[in-house]
Structure formats: structure tokens, C-alpha cells
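Single-structure report; data block below.
Every protein chain but one is kept in place in this view of the complex.
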Amino acid sequence: MANHPIRAVIWGENRHEQVEPSVAERYPDGMHGAIAKGAGEWLGDKAVITTHTLDEPEHGLTSDVLDETDVLVWWGHAAHGDVSDEVVDRVHRHVLAGMGLVVLHSGHWSKIFTKLMGTTCTLRWRSEHDRELVWTVNPQHPIARGIPNPIVIPEQEMYGEYFDVPTPDELVFISGFTGGEVFRSGMTYRRGFGRIFYFSPGDQDFPVYHHPDVNHVIANGIEWARPDRERETPTLLRYDKDDFFNGQGYRGAFER
Amino acid sequence: MANHPIRAVIWGENRHEQVEPSVAERYPDGMHGAIAKGAGEWLGDKAVITTHTLDEPEHGLTSDVLDETDVLVWWGHAAHGDVSDEVVDRVHRHVLAGMGLVVLHSGHWSKIFTKLMGTTCTLRWRSEHDRELVWTVNPQHPIARGIPNPIVIPEQEMYGEYFDVPTPDELVFISGFTGGEVFRSGMTYRRGFGRIFYFSPGDQDFPVYHHPDVNHVIANGIEWARPDRERETPTLLRYDKDDFFNGQGYRGAFER
Amino acid sequence: MANHPIRAVIWGENRHEQVEPSVAERYPDGMHGAIAKGAGEWLGDKAVITTHTLDEPEHGLTSDVLDETDVLVWWGHAAHGDVSDEVVDRVHRHVLAGMGLVVLHSGHWSKIFTKLMGTTCTLRWRSEHDRELVWTVNPQHPIARGIPNPIVIPEQEMYGEYFDVPTPDELVFISGFTGGEVFRSGMTYRRGFGRIFYFSPGDQDFPVYHHPDVNHVIANGIEWARPDRERETPTLLRYDKDDFFNGQGYRGAFER
Partner (left out) sequence: MANHPIRAVIWGENRHEQVEPSVAERYPDGMHGAIAKGAGEWLGDKAVITTHTLDEPEHGLTSDVLDETDVLVWWGHAAHGDVSDEVVDRVHRHVLAGMGLVVLHSGHWSKIFTKLMGTTCTLRWRSEHDRELVWTVNPQHPIARGIPNPIVIPEQEMYGEYFDVPTPDELVFISGFTGGEVFRSGMTYRRGFGRIFYFSPGDQDFPVYHHPDVNHVIANGIEWARPDRERETPTLLRYDKDDFFNGQGYRGAFER
């Protein structure tokens, strides 16, 4: 494993903060700023955290930036459609080649998450001040380390099942809401050589990203999603019999 | 698949019904009787259902009975310790050889379930009239067929996480309770050649086994757990090279 | 479950058969024809099987056809790029809404499979007359019913790990090849409301689709992938508190 600190990028859409005064007041440094600060406090010198937002050129996610990113954290909601397909394809390639990805809350409907999942990623919801309790169902998982069972979030948007995503590799958290709804709120996926963690708590209308336990989970997720290996794209190769290590490039269906 | 109707046995501990008048009133035919009637209505002529209880000789689970049982449904609570180890070992062998097993509610702490799981099967609980909502998180699963999302159970004992069981093969239902607790309430496991379904709703103190949706799930579980093959115990065998079908018995570590 | 026979469509690319005389000789009715015949013999009157191919208008996969298809079986190889994105999107929507999908062999690199998986779906390969043994590792699975352990395929293309796909919901078969390579050759996935089965044996250069055990697995896969429910697209809806059954349409991030 690399010895350098984890290079984490918190990507924020940063639109609600510009349009809604209440959100700007709740998150004066943007939600991305709150996450960078909150998760950063848990990670300390284990990570170097930077932020990028939608309105930067190429959304701040140039090839140079991604090459130097170990784990990308994604928050988006109102402007999923404004994210360019080219940047989404680039992020997709980096995840398959090993970059970690942490997708938060309404990022469930982002282009990058739905592309990686292959499903609609729809759910049921209500924004009515439900209390959310986040229960640990996989206490041995590194992401659950040090997390109280449950996390108590006094007010939060409700996300409920059926959440149309693939069966997760690991189900870490399940949330229960005042209204009785439940939600698989912490799930891991492996895609290509990359590790993906989806975590649903967090919203523009509630101060969830100031909650220390929520930031602790995000920090654990960043640690967990860190790649162990050099970035490498899975490639279709031909191997001679008894040669297991020197694959040859594929030249097409009729050229063998 | 066999063409005969599923031969299902509903096994009930039948102790609360004898000791507590309120339970006897709620379940005049025993909980096993209520389940047999309720699930039977959904299964119709797809199944032949009988019942057995703890106080019968060998708890009604003789070798002859188990040989003729496709799916065994298990309810126990107050008297897990009174079930003989010999009968438990016998049921265990039959499950590993292919018999289906549906474990209900407080059966989570039965000898047969803990033996199959290998864990403590502990949980958090409270019997205080919580409403339970049973949410489907795997709508493609045969056990979820025709089940409303959610099932609404007006009053029920609370079972909550962390439920100390192995990661299920399939998570079908998650329950949410009035108090905000959540529980993985419908889970499948494959052990040996047998299929196991654990379903938590159901209690002696509430009329849950008169709830049509609950009985529908139990009926679906019985259908799903039905074996596809002849009963056969997995056996350690030696195979010569290039002979894939004629294994020989193992004669010990120093005899090869 | 519907009482009508399963309406299965075998979709074949049908290019090798036109271009390579050896393939045309091996599969005079096309590979799609061989599969339709072979799987059909196992299914008998449980299914009505039709075939469609790439060169038909809309590749034969119009909305009308898909509306009347319970399970779509997909074989493609040389011309994945010729399949129109519009048809792929249509098939994708039908799978998420509940249509079953069985993807065969080189279909691992088809547009529809990679879109559903979200990964590169690359692998290692060699076409050098390896013997393939298909081992059952999930003998309780309906797709393994009646299948010998192992299936012996005398000559076959080698597909080997690492196969870059998501962790399957269920791993049913693993293949071993003469050269010592292994491959997860039978896997299930649930996406949206649809069931997907990937099965790797089968090739244009070997008579694999005339092998009765291979066709038996495909037949079992068709049965397993059959939908239990009406076709329905998962949809993001808002629910009022204490109303679990009447969701309302989402009108956008700033309209609540």
C-alpha cells in the first residue's frame, strides 16, 4: 500500500448553496466544505483533502486531477444533468482502474452512480423532519469502526425502500425513520478495480454534514475505498497455454 | 421436481398456549395450528400440511416423519432447552441432506437454528406494542411474490439490530418499528443441500399469525424451500484423475 | 405467477454463420436456431420459443416484441458495435421493468450486458481446443437442477479470470480448463425488477450448443429468469408520512 496520505477530493455540486439562502447559511463553506472539514478532522494527517465543484472548468475533474486522486467523494442533487458525459466517462474509467468512490445522499441519482450500478437507483422519499437512526448491521466492517449503534440524526430527509440498486457486496448500515420507513443506507460495491461506498445520510435542508458521527463514517469510507494497487484498466487479453502472465491484445472477432 | 404436493410440517413448541390463558385465547388451535391454517389457505392443494409439537414422543420428529417431510416450519421460544440434542442432530442432518427449513420469530434462538448458523443469534428486543412495517428489499425474490410493500402489522414485539447471524444469501425483507429500530426480518440461507428461510414477524402476545400477509410470506417460504432433488448427504470422497463421477469413501488420514 | 407458457426469445447476432463456412456447417440453423431447438427440447410445452437476429429491422426487438417477451436470450460476438443504442436502451428498460435476460458466452461484451453491469466485462481467453469442465458450486440453485457435476465439454474456447464483472448475486457454476484456468461460468444478477443469468459455455467454433447439458442449463436459466410480476419500471416517488401506498411523482429538486 502506498505510504503517502490518502489524496481525497470532495466534489460538490454547489448549486443549492448559491440559490437558497437557508442552505448558504447552514453551509457557509458549501456542503463540500463542511464534509472536507468534518471528515478531515477524523482523518487528520492520514489524508490530504481538496474540494472541487460543478462550475469549475471540466467540473474540476481533469485527467490531471483524477490521476492524483485516491478517493473521490461525490455530492450532487439539483444539477445531475449539468455534469458533462465526458467527465462522467472519465471518472468511470478511473473508478474501474482503481480510484475509490464515495457517493453521498442524493448522489444516488448522479450520472456516475447510475452508470456504475446499471439500474434506475430510484427510491421513496419525503422531506418532513423525520428522525433518522442509522443502525450497524455489519459491525466487523472497517467502515463501522468506532461508529455508535445507532447514529441518531434528529432531523433528516426520509429515503425509503425499495431502493433500486444492485445487491451490495456488503450491507453495513440500515436506517429507520420516524415514519417507519427503512433504507439500506450504507453499502459497498466493487466495480473493476475500484471500491465504491454509498452512504445516504446528508442533505441540503438539514445540518447533517455537521454531525460528527456522519463525518466519521465518511472518513472511514474514504480510508476503506483507498486503492491498494497501481491504477490499471482491466483489459481483454489472449493467453497461450501454460503462459499465465503475458497476455496479448485482442485484435477482433475474426482475427485470431 | 417432484410432482406431489409439498409435504410441510409446522412444528410448534406449544407451551405458551398451555400456560398463558391470553395466548390460548388468541391461538385456540395453538400457534402451529394458526400457521397451518393461514399458510395452508395460500398454498391450497399445492401442499399437504401437518403439525407436530414438543410434547410428543421425539417431539413428533421421528426419522419416519422427517423422511416424509419436504419443508419443516419451526416455532419455539420458552422451551428451546427442552428440545433433545438427538432430535436436533437428526433435523440438522435432514436439512444438510436437502429438507427445507422455515424458522419463525423466536426460533432465532432455537438449537437447530444456532447450530446451522454457528453464531449466537442474539438481537435487541422489546415487547411494547410497536407497529412493525415489513419492507421488501428484494422484489424479484419468489418469497416476495404478491406481498404488499410494506406489510403493516399494527402491534408486534420489536426485534432490532445487531442480529448476530451470518450474512444471508439473500436479504428479502427489512422491518422498521415505531421506536425507530430496524431488523433484517426475512433472510435466506443455503446450508448443505437444504434451503433455509428465517422470517421474524410473529409472536405469542400478538395475533400476528392471523395476519394474511404474514401467512402469505410463510406460504411463499414453504414453496421456495421445497427441495428439487433426492435427499442426499454431502460426503467427502476421493476421485481418480479423469474420473469425475465415481468417488471413493475416505478411509482416514493415514490410509490413502 | 402467470399460467401461460414462458415466452422466450433467442436473439442471435448471426454473422459468423454467414461469413464462416465452418460455422455455417456446424450450425446450419444458426446458433440461435441450435439454442432454440436444444433448450426447447428441455422446456417442452413450458415455453414458446422464437428467434430474432441482428439484421432484422430494429434487430427484431421492437417494443411490441419485447412487450410479449418474458425472457430474452442473447448471443453476440463479432458485431456488438452494430447493435443500435436505441434498441439497447429499450432492452435495458425492459430488463429493469422485469423481463428476464440470459446472456451467453461472448455476450459478456455486448452493449446490453456491459450497460447492466457497469464494468468492462473483460476476461482472459484462448481458442485452442481446451476441455471445459463446468462444476456446480450451488447445488441447491434451481438452475443447477438435474445438471451433472461436472458437465464435460470436450472442446471449447477458454475464458479465464479475472472476469471484470460485479460480484454476482449467486455463483452457480465454475469452469476449469485443460490449461488450468478457471472461470465463474454461471452467475445470476438482479437488476431493477429483472433477473439476469450469465452462462459462458458456447462458441461459434465448437459444437457446444448441440451439447444436451449446456442446453439443459440454458433451459433452466430461462425458467429461473421468468418474471413473477407485471412489468413495472422502478420510479422515484414521494410518500406522505403514514401513507405507504400512494406515492407522488417527483417534480424536481427545487419543487417540493
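Per-chain numbering from 1; labels A, B and C assigned in written order.
Here is the rule we go by: contacts are C-beta pairs under 8 Å (C-beta built on N, C-alpha and C of every residue); 3 or more make two chains touch, one makes a residue touch a chain.
Bear in mind the structure is a predicted one, so any value in this text is a computation, not a measurement.
Every shown chain that the unseen chain touches in the whole complex is listed here: A, B, C. Within the complete assembly, A:Gly194 is the residue of A:Gly12, A:Gly179 or A:Gly194 that touches the hidden chain.
When the omitted chain is restored, the residue from A:Gly12, A:Gly76, A:Gly107 or A:Pro150 that touches it is A:Pro150. Which of C:Trp11, C:Phe163, C:Phe197 or C:Phe244 touches the hidden chain is settled by the complete complex: it is C:Phe163. Touch with the chain omitted from the figure is made, among C:Thr50, C:Ser127, C:Asn149 or C:Thr233, by C:Asn149.
Residue B:Leu123 is the one among B:Val9, B:Leu43, B:Val65 or B:Leu123 that touches the chain missing from this view. For chain B, the list of residues touching the undisplayed chain reads 16, 19, 77-79, 96, 106, 109, 115-120, 122-128, 130, 160, 162, 164, 166-167, 169, 178-181, 189-192, 233-242, 244, 247, 250, 252-254, 256.
Contacts to the hidden chain, counted on chain C, fall at residues 131, 133, 135-139, 149-150, 160-163, 167, 171, 174-178, 180-182, 184. Interface with the hidden chain, as seen from chain A, comprises residues 1, 98, 133, 138-140, 142, 145, 148-150, 152, 169-170, 190, 193-195, 228-229, 244-245.
The rule is simple: only the chains that are shown with their structure count from here on.
If you sketch which chains touch which, every chain touches every other chain without exception.
Matching the C-alpha atoms of chain A with those of chain C calls for a turn of 180 degrees, to the nearest 5. Although chain B and chain C carry the same sequence, what matters here is overlap: shared residue numbers make up over half of all numbers found at their interface. Taking each chain's centre as the mean of its C-alpha atoms, chain A lies 37 Å from chain B. Chain A and chain C have CA centres that are 30 Å apart.
Separation between the centroids of chain B and chain C, computed from CA atoms only, is 33 Å. Among the residues of chain A, those touching two or more other chains are numbered 160, 162, 167, 178, 180-181.
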